[in-house]
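Omission of a single protein chain aside, the complex is shown with its protein chains in their original locations.
On to chain A.
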Amino acid sequence: MEERPGTADRSSAERSGARERAGAERSGVQERSGNIGRPTGTKLRRHTGSPRPSRNGCFGRLPVRVRLGIILRSMWERPGGRFALVIMVLWLAVSVVSLAWTPYPLLFTDGDHAWASPTAAHPLGTDGVGADVLSWLMAGSRTDLAIAVLTVLVSAVIGLALTAAMVSNRRWLATSGVVVVDALIAIPTVLLALLFAVPFGASVAVIVAACGITYGLNMARIVRPTASLAARSAYVEAARASGVGMWRVFFRHIVPSTFPVLAVQLSMSAGTSILAEAGLTYLGVGVPSSVPSWGHSLTTSVRLISVYPLTVLWPGLVVTLVVTALYLLGDAIRDCADPLANPRLRQAAGGRALVRVGSLAGRGAGRVTDAMHDEEAES
């Protein structure tokens, strides 16, 4: 079937017509209201509507950088979001700095000053071998950051793969997906880690694998109702009727509908993986003892918790703060990054519909746009 003859001509005529009309409107507005701030001799740009699309394409949405700014600002305005952002930034900064510098080298020991209370020399005290607690916590932050990030990735992949299977319209695939999830979800994380540690030995990979699998299964189970609802919805049917293929339907139409649930679940995966790391390291199947981590700091100091409680307090506090921040981060992302939940991501896009002058962002553009639309409605 060939292209309809004359389609190209018609569309280019439409385009130039649209451009001329836009040009006429704009010059008309300039005549009516001189407060736009642009001199009358200015060359008009080619398009109307939203700003020149970025590489991802705007399509009525704001550019990526503007959206990110709005999201971060919205998160900052919520108390939970602010706390989460601060902790995340601190965590990231400490991890990066610890690669180059810690107050004391990690292998530094001082038997004469073991279990010391906080002093000027050791702000958080020392542990059982006289090593500086602060240095070990700083170094541990990068291990836990790696574990959190990798666990999120692995659980996202496994969770989405299983969800795709469960909402597929192929009956055998959907049934097998459900069976797999229901059968494997009963296996606790610790047991899985022990199973992996036997052949492979204790390592970060064991933690990531065990946590990734169990949280991925959990995520699939929780995301499934939302995904199933989206898969049977009229808009997915409409998308398929437009010619969208199966995979694209899943990733571009079904998964975005599950965004709120997904955001919260992935942040919980990250937070719980840090708790799991502490527990597994204590059991000896997590991070090896030569690698710094918060679990390692907890493990070495919890033995004498009744005698030197302060040494346990610091890693405990750090883990608590970071895990809480991760959970709150998930909530904040769910509420601030979703254009359906955050009106600011919507209003701004609507306000910039027709006039694109860099200095006139926000209310000025909105006023002019409304004025132009009154004109349009009357004509």
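Methods note: a contact is a pair of C-beta atoms (placed from the backbone, for glycine too) under 8 Å apart; a residue touches a chain by one contact, two chains touch by 3 or more; residues count from 1.
Definition applied: contacts and distances are computed from a predicted model.
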*Select, from "5-methyltetrahydrofolate--homocysteine methyltransferase", "Diguanylate cyclase", "Serine-protein kinase RsbW" or "NADH-quinone oxidoreductase subunit N", the UniProt-recorded name of the complex's unshown chain.*
"Diguanylate cyclase"
*Out of A:Leu107, A:Ala120 or A:Ala241, which touches the unshown chain?*
A:Ala241
*Have a look at A:Phe108, A:Phe259 or A:Tyr282 and name the one touching the chain we're not showing.*
A:Phe259
*asked:* Using the document's definition of touch, tell me which of A:Thr109, A:Ser176, A:Ser203 or A:Ser233 contacts the absent chain.
replied: A:Ser233
*Identify the residues of chain A touching the omitted chain, counting contacts across the whole complex.*
1, 4, 7, 10-11, 14-15, 17-19, 21, 46-50, 52-53, 57-62, 169-171, 233-235, 237-246, 253, 256-257, 259, 338-340, 346, 349-350, 352-354, 369, 373, 376-377
